Structures are given as structure tokens and as C-alpha cells.
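Got a structure here, written out as C-alpha cells. Questions coming.
Of the protein chains in this complex, one is absent; all others appear in place.
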Amino acid sequence: MVTAAPILMDTPPSASAKSSAGKSPFSLPTVAVPSVSAPGGLAAPAGETLVDISHLDFFYQTSQALHDINLKIEAKKVTAFIGPSGCGKSTLLRCLNRMNDLIDGTRVARGTIKIHGVDIYQPDVDVIELRKRVGMVFQKSNPFPKSIYENITYGLRLQGLNDKAKLDAVVEKSLRGAALWDEVKDRLDSSGLGLSGGQQQRLCIARAIAVEPEVILMDEPCSALDPVATAKVEELIQELRERFTIVIVTHNMQQAARCSDTTAFFYLGKLIEFAATRDIFTNPANAQTEAYVSGRFG
Amino acid sequence: MSEPNSTAAPAAFAIQKRRLRLLGLTLDDTIKAFFGGNAVVAIVVLTLITIFLLREGLGFFAQNSQSLRVYRQAGLEYVDFIRAEVDDHTALTRYLSDLRLRQLTDLTEVKKLSLEDANAALTKFDEFADKFSGTVDPLRSMLSDLTEQATAIKTKFIVTGDKKEERRQLLAEGKTAEAAAVQIEETDFAAELKPLVATLPAFKEGNREFGRALLATLDGAPVMPAPELAARMEKLKQLTRDYVAGLPAVEHALETWDYARPIPAWKAVSSFVFGRQWLTASFWQDWYGVIPLFIGSLMVSIVALVLAVPLGVGAAIYINQIASLREQRIIKPCIEFISAIPSVVLGFFGIAVLGQALRALSQVSWLSWMPGFPYSERLNILTAGCLLALIAVPTIFTLAEDALNNVPRAFKEASFALGASRLQTIVKIIVPASLSGIISAVLLGLGRVVGETMVVLLCAGNRIAIPDFTAGLSVVTQPVHTMTGIIAQEMGEVVRGSIHYRALFVVGLVLFALSLLINYVAQGIVRKYRISIG
Amino acid sequence: MSAPAVHRFQSQPNAARRSERAAFWLFRAATYLVLACGLGVFGTIFFKGAGTVFKAEAPFINTTFFTDAPESLYIFEFEGKKYEMGDRAFRAFKEKHPAAAKVKSESYVYSAGGIFPCIVGTVLLVVGSMTIALVLGVCAAIYLNEYARDGLFIRFVRLAILNLAGVPSIVFGLFGFGMFVIYFGWNVSLLAGWFTLAFMVLPVVITASEESLKAVPKGFREGSLALGATKWQTIRKNVVPYALPGILTSSILGIARVAGETAPIMFTAAYVVRDKLPWEVEKAGEFLFQGVMALPYHIYVVSSKIPQNDYTERVQYGTAFVFLLVVALIAASSILLRNHLRSRYKW
Partner (left out) sequence: MTHYNEEMTHLKESLLAMASHAESAVARAMRALVERDDALALQVQADDNILDQYEIEIDDTALHLLAKAPLATELRLITVAMKISQNLERVGDEAVTVSRRVIDLGAEPQLKPYIDLPRMATMSLEMLRDAITAFVNREPEKARAVIPRDSDVDDLNRQLHRELSSYMVERPTTISRCLHLMVISKAIERIADHATNIAEEVVYLYEAKDIRHSGHKTHETENSGR
């Protein structure tokens, strides 16, 4: 891991620092300059509130999927969303980087989601910039049918980074970050589709962290993996929490218990309980929560 | 991997980056609008087709109305009453000449007379026939005179129109002096028609005389040797009597005829839609009636579908339900391959091979029981229909197979579980369940066949006439012309802007509307079918 | 019963079974009849056309048929020998043998030479119209599949595409004639033919492209968007490249259709004869505004306008053979490519 250190130091390029250093969070660059975004994840100190959801109502067409959600997600912590199927946990997750925009007929009817105090549903918010800061890993691993190398560099190339040396460095750093480097370092040019399921998922994580987001959303990242691969991914999450704020949706309560710091329990679109993981699993305040975590329903 | 990054400045969370805007659109919006614009092309093309067909075609109705008006005002209509009467007589004469031919055959083949002797034996018949056909001669000469008069009036009118056009063109070119020099003489139809109408008493007189003479000739009809021929002679006599009885009606029509009666506006449309004649470049009167072409298209399509539906659907059922996997793998692409044969190649095949082969087949003696066999027109409805069937089969096959494929497996399994055989399952469960899909497949096949041009142009025989339906089923061995064929054939030869040119565009409009209709019905059936299954 | 059944479910011949078998044979007969008809057409044209296209001695292919323009064929007897030669050869012959100038000859139009200008024209027509159709069609499909949200407008677009697919080709011809040839004043030209044919295959290309785009998994789009790609970047880098093989394969079917259609180019692009080849234009600008000869139209001309006999048959079957071969190759390659790609592109 020592080799990675200087690279990490290098990655924040000066461009973003120049444009926004020392200014208020609302300072706006007037022209779109393709640039590697600021490594915002390193900005907020651990434990500070990063994402602030308040009074959120969310609709699919006419049916309400989320009811008055209030939630504060702390920086550099792992937050787990648990709850039975269809309880709205994935929906809330997808709200955080506005992936729901892609689905027809969805809308936020009330409430706000603020990241660093910026309401991400304001009309002047650039969704693309938001998604660069809030990365996502999906339930089903979805590596692109390109080489491993290209998978990792995809996000950076989009931002106009073409410096081969830098890209190489990022690839190594990300793969190491995703604990995949040793397994694939000899075949970076082979297709990402040739990896095993667990490797693919870790490749997706590597791809996500390559663009240095601040928050990583994980939508049941282990549901399609076998226990060994799951264990590796969980291990990875533990490592990543030092650098990123992680929000993870899971069906697996043990998983939530194992790797999260705080846990939110949802039921029928409502946030039932939100507390430190230890409390949720050992001393839930709510009867429904207790019933769920002790396996009596869901 | 814990690397405290204290050196980095506390970065701003700047997600409100402003992107380059052009006319208030971001790059992404512009791209989206560009793609959207391409999607609109489909609508635009459909609209443009409608607009341009209408633009070129609509003028037809005004021109047709004008043409019909001249037809009446110049007295052509009047003369045509008499012409119809004479033509009917000609038909009788032709019946008589047919009778002579039959008798001649009878004499030479049954009675084994030599040709000279046979002709000699027919002297009496010929005298009768001469007399019979001669009765109409006075009438015919009168008709000929009237024809000339009417044509003269029409020509005069047209010349006036031409002169006006000439003046207009000259004025447009700025040649005012020359334009003024063009002399225009307006046609006074009432005055021009006077001598024409004045012949009415003479005609009545001649007409009665003609009727009497015709009836009188019947008494001199020769006795026919064979009972079958005698029956025909009797029929001729009866037909003649009926004909003579109908003569006063013609006189009445002539009496009540009025050149000034206006032509209603709908006539311009109805004479196209219901017109039974497509007659162009005529010295007398042009008729643009779509019926013969429509019937031609229809007949060819019917024959094609009658052949293609059993084959296409049968093949679909075979491939989908009965055939082994290997057969499926080989046959399916092969049938799809047939649809890749360009229609012009099929048309050529029809001219070069199939027309000949079918005719030869029709002349095989043990097939003579088939309707219309033997026949002599190489290119006819049947030839074109067979080839169109080959075009329609792949379409019907592919779509019908899809429909069969969409039947849920559970239906089939349930049927088998109840002890039904494969045939029973196919007939009672699978085909009914996919019936609407099959019907829409057939309809789309029909659309393909109706719109097909090259095969019918090359192989349908191109005779512009309503086929003779009294011939029964053998009507399929007659040549026809079709809507698509006429456009392809005549478009290259007509002068732009002429009524004939516009008429072709109206035929195109009819085809266009027809294809939309077929599509609409087929889609409707498909929609209904989706609901019933899902 | 002479032979007792071995067990209760022993299958026994009965009426139902026989009728079932008969019915299956009927279906089988229908299928094979269709195949036989198709094969008959192919076979006849291949067999007879091969005589024109191939020859017995090396190089086994009648190269002049592919490289020459159509000519009249002259048949004459000279000094007791019978000659058959094309127009140019006949003129040269007459110059060489002055005595031959007066010889009585029979001429058969289009029956000598080759079909080079027709092949060139067809290639030009296909390339141009498919380029236009692909650009328009793929873009439209991208919009429909990637951007469009269900609504009245989209339903209109889809309805228009469906209806466009059913419009007879001759109506496209009329439309092209009315709009491009007359209204735009392009006259009978390549450009008019391109647009007419392009609009005709547009529904095929759009439908095919949409199918291919649909086959690209949703995960690719989400994954890309979650990495901060814009919609356009996602489509350009992560959707279209994977859909492209499918789009191209299906479009080949469109090419076969474009190459095979006669009716739309009859009044918009095709000439019966044209002495000059398309590139022999005085100004580059005229290139687009010239009519061309085309294989399908040539077949129409030689099969309907000239009588059938031993001499004209050669060019008739030869042209049909070459044309059919071209179209069949295009179609076959699309089917093969489709099967190949289907097995290769699985995700």
C-alpha cells in the first residue's frame, strides 16, 4: 500500500483547486471546463453531517414511494438502509444521486436533500456534476464490455483526462483500493466480462472510486455474490470508509450489522428508525424494527 | 489505504456548475433536440407524401369536372346515346358471327365437309347475316356525321382554351403585342349545338325504320342443323327483340337531353371512383375511372392470397409445431431468403418462364376440366397472382410464425395433459389462440401484394378493362391492369400538369389511402390480440 | 385381435392417428412447395444466367459482361461465316473489311456488351441512400429508445413509422417525383433517387436500430451515468458502440431492399441508357444531379421492352443472375452475420 500513497497525493489536480479554492461553496465557474473534479470526499471531516434529507416525499407516477423522510448521513461513515422489499430503501438511495430522474414519472413532491448544504434538487444543479461526486455501485455488477483498464478509466476520460501516465496511476490506485490489483494486474487489457462475479463487482467499485467521489452509494452490492466474494466486498467496504462516505442498501441484516456504523430501517416507504447500528440490532426503540431484525417478518 | 490528505484545500462542493449554453440550451439539450428532429422525420415524410400527392393530384378533380362539362356542352354525351345503340347492335352481329363459326366447325368436323363446301352450305346464313348487320348502316352513317359535328365543337372549344393559354404564356413572357395578336373566339355552345340537336326528328324516323327492318330480317333466319345451334339462334332472336324494344328509350333520352344542365361537383369525384373506363389520349373523350384498375389490383391480390395464405400459414404451423429442430434451422432462413428476391427479378421470371409454363400446363388435355383451361394469354391474373403469392408467403410465414410463437407454452401443455393429440392441440388450441395474429399477418401480406408494382406491371397482361366475370372462375386467366402498374407504365409518358398526369397521382393517393387502411386494420387486430393474451 | 397388445398404452393405428399423419404431411407439403418454388426461381435464373456470366475457358468469368456498357448485338454472315458481335466490334470489323459494310445484319438492342454502368449506378444508389437512411434512422432510433418519454408525440412518431412501412414503393416513387424531381427541380438524378430510397427504407432502419439499442443492457447506461457521464457521453461511448453491429446487420436487409426496388427509381433516378459513366461529369456539382443506369431498372427494360429470343435471352438472364446474386449475397451475409453476432454479443 505504500506505493499508492504518493499517487493519492498527486491525484487532486490543480485545476479544480484553482477555480474554487478559498471561495464559498456557491462560487460558480462560468464556463464548463472539463476537469477532474475536486476530491470532495476529503473535505468533510469524519462525523460531520454530509447529507441532510428532510421531509422528503417521493412519487412514482401517482403512488407515493417515500413518506416524509428525515435523515442525516455523516461523512466517512457507513450507513446501511435495511427493510423488507419494496420499502423504499433503494428509491431513497437512488434519490441521492438523482438516478431516479431516468425513470419516467418520478418526482420529489416535497422536502429537500442537501449535500454540503446544497439542495441537489434545485433546478440550477448540474446532475452530471452531482453524479461525479456521488458514485454508485449496482445490485447486478455491470462492467462495460471493455477491457479492465478502460472500465476504470471510463469516468476520467469522460472528464477529458487523457494523460496516459496519470491514467495508469489511477487504474492502479483504484484497483488496489478495490482490492483487485493483485488478481488482475497481469491482464488489464482483457475484457471486464471475463472476471468472476465477485471480481466484476469489485471492478465496478474500483470504477466508481476512480473518479474520486465523495459518497459511494451501494445498491445491494453483494446480493448476486457467493459468500466468499461477499466477504471480500465487505472487507473492502471497511477499507473504503476511511476515504469515502458510504451508503449501502442491503437485504442481509448480518451484513448491515457487520459493516455499517449507522442503520436506517424502512418500512412501507417510511423511515421507522435511524440509529447507530449497535443500537438497532441490540436495543431497537421501535417494535417493528425489533420484529424485523429478529427475523419475525420481511 | 488510510491516507490523511491534509494538504488539499477544503474543496467546494460545486455541483452548480454552469454549462455552455446556446440559445438557452445546453449541449446535451441540443443533442437531444437533434435526435428528436430525426425522429420527427418519419412524421414529416408521411406528411410530405400526403402533401405532394394531394398537391399534384387534387387539380385532377377540377380538370375532370371541366372535361365532363365539355363532354356535355359539346354534345358528345348526346352522340354517345346513339353510339351505345349502335354498339349494342354490333354486339349482336358479333354473336351472329360466332354462330357462323360454330356452324362452320360443325360442318367441317362433324359432317366432314371440305372448307369450300362448308362455306357454300352457309350461303343462306351469310345472306341473313349480311342483311342483319346491314340494317344498322343508315344509323351508323348518321352517327358518323354527328360524331364529326360534336368533335368539331369540342375542338373549337379546346382551340379557344389553347389560345387563351398561349396568350397567358405570351403575357407571362412579356410579349404583350404578340399576346394581343392572338385571336380568341369564344364558343357559343347553344348556337353550335343547334344543327346537332336538329337532327333529332330525322333520327327518330330512322330509328323506327331500323327497328322495323331488324325485326323483319329475323323472319329470314335460316334453320339451324343442330339443336344446340338452333337454341343459340333462338336466343339471338330473343336478344334482338329485346334490343328493338329498348330503342324508344334511346329516343326519350335524346329528347330530354339538355346541354346546359350543369354537372354537379361530385361528378368529378364519382366519375373517377366509380368510373368503369380508363381511356386516355382519346380523340373523342377521355375517361379516368379507377374501377378497372382497382378490380385488376383486387383480382390479382385475391389470387395471390388464395395461394399464399394456405402455403404461408401451413408452413408456419409446420415449422413452429411439427418440424424437427434441424428442419426449422434450415427452412426458416430459406423462406426468409425468398423475400429477398427482388420483385423485378420475379417479374422477369414470370415473363420468361412461368407465363409460358402455365400456359403449356393449361393446354395439357387432361387438365382441361380446370376453369379457364386452356387459355392463350400468356400474361394474366393467374401468372401475376402466382408470383405475388411467392412475394406474400415469406411475409405471412414470418408474421404467422411469430404469432404462433407467442401462444403461451402453458396452453399447449395443458392441452397435451388432457390427452389431446398434437393435431388436436394445433387445431383447437394453438391456431385459435393466435388467430388474430395470423389474420393481421395475412392483412400485412395483402398490403405487400396490393402495393407491389413490378410483378404486375410485367406479368398481369396490362389490359385496361374490367375482366369478364360472366366467365366464372376462368376470369383468372384474363389479363388486367392494376393501379400500381398504370402509374409505373404511364408516368414516364404523360406531360406534367395534364389531366392524365394528375389522374395518375390520384391513383397514387388511392393506393396510399388503401395501404394506410390495411395497416390500420392490421394494427388494430394486433392490439386487440395482445390484450386477449396478456 | 390376432396379436394381443403388449400393454395398455401400446400405440395402435387408428383413424385419428392416420388423419393426424395425413394433416402433418399436408403441412409439410405446403412448406416444401414454398421452398421448391423459391428454389425453382433461383435455379432457373442461376442455371441460365451462369451461361452468360461464366465461360468454359480461363478465366472462367465473362469479364466483359462486368466491365462493358450495354450495346446492340449484330448478327451477320460474311464470306460464308456467321458472326455475332457488339456495336463497336462490328464497326471496327467493317472498317477492316470494307466489303462487310453492305452486309445485311440483324440487330438486337442491349444484347451485347455488359452491364457495368448498371452495377455502378446501383452501387451509387445503394451507398448514398443507405448513408442517408442510416444517419436519419439511427438518430431517430436513439431518440426513441434513449431520450423519448412516453407521450402523445412519441405515439405519433411510432404510428408514422408503422404506416410508412406499409406504403407501397410506387407511392414513394410518385412522392419522390413530385417533391424532388419537380418541386425541388432536381430532375431525374442521383440525389432524388437517394432521398426517395432513403425514405422508403427508413422504417426498416429505425425498427432494426431500436431493436439493437434495446438489446444493450440497462446496466451499461446506469453505470456510465453514475460515473458522471452526460447522457450524450453515455450514448456515444457506452450504448451505440455495442448496438452498432446489430444495427449494421439489420440494415443490410434494408440494403437488399434498396438494391432490389425498381418502382421508386423509375421516375426519380434511373435512365434506360446513358453513355457517360457517373464520374464523367464536367463539373463536380453535376455529379449529384445526373441520372444513372441501375440493375433493377435494366432488368425491367430488357425483360419487358425487348422480345425474347436466343440472342436477347443471354443478357436478360445474365443481368438477372448478377442482380440476384448481389442481392442474395447481401441477404445471406446479413443472416450469417446476425447468427454470428447473436452468439458473440451476449452480456
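The letters A, B and C name the chains in turn, as written, and every chain counts its residues from 1.
In this section, a contact is a pair of C-beta atoms (placed from the backbone, for glycine too) under 8 Å apart; a residue touches a chain by one contact, two chains touch by 3 or more.
Everything numeric here is computed off the predicted structure, so don't read it as measured data.
Contacts of the undrawn chain with the visible chains, over the full complex, involve B, C. Set against the missing chain, the residues B:84, B:115 or B:418 yield one that touches it, B:115.
When the full complex is taken into account, the listed residue touching the unshown chain is B:496, out of B:111, B:124 or B:496.
From the options B:47, B:270, B:363 or B:405, the residue with contact to the unseen chain in the full assembly is B:363.
In the complete complex, the hidden chain is touched by one of B:47, B:105, B:141 or B:238, namely B:141.
One chain is missing from the display, and on subunit B it is touched by residues 90, 93, 96-97, 100, 115, 119, 126, 129-130, 133, 137-138, 140-141, 143-145, 151, 155, 158, 162-163, 165-166, 169-170, 281-283, 363, 374, 376-378, 462, 492-496. Touching residues on subunit C toward the chain that is not drawn are 72, 106-110, 187-188, 271-273, 291, 305-307, 309, 312.
Heads up, the rule we're going with is that only the chains that are shown with their structure count from here on.
Per-pair tallies of C-beta contacts place B-C first. Centroids of subunit A and subunit C (each the mean of its C-alpha atoms) stand 52 Å apart.
In whole angstrom, the spacing between the mean C-alpha positions of subunit B and subunit C is 27.
Here the CA centre of subunit A is 68 Å from the CA centre of subunit B. Counting partner chains per residue, subunit C has residues 230 touching two or more of them. Looking at the complex, you find that subunit C touches subunit B at residues 16-17, 19-20, 23-24, 26-28, 30-31, 33-35, 37-38, 41-42, 44-45, 135-137, 139-140, 142-144, 146-148, 156-157, 160-175, 177-179, 182-183, 199, 202-203, 206, 230-232, 253, 256, 259-263, 266-267, 296-297, 299-300, 303-304, 308, 313, 316-317, 320, 323-324, 327-328, 330-332, 335.
Those residues of subunit A that touch subunit C in the shared complex are 37, 97, 99, 102, 104, 128-129, 131-133, 135-136, 138, 140, 142-145, 154-155, 158-159, 193, 204, 207-208, 211, 217. Subunit C contributes residues 149-150, 217, 219-230, 233, 237-238, 242, 347 to its touches with subunit A in the complex.
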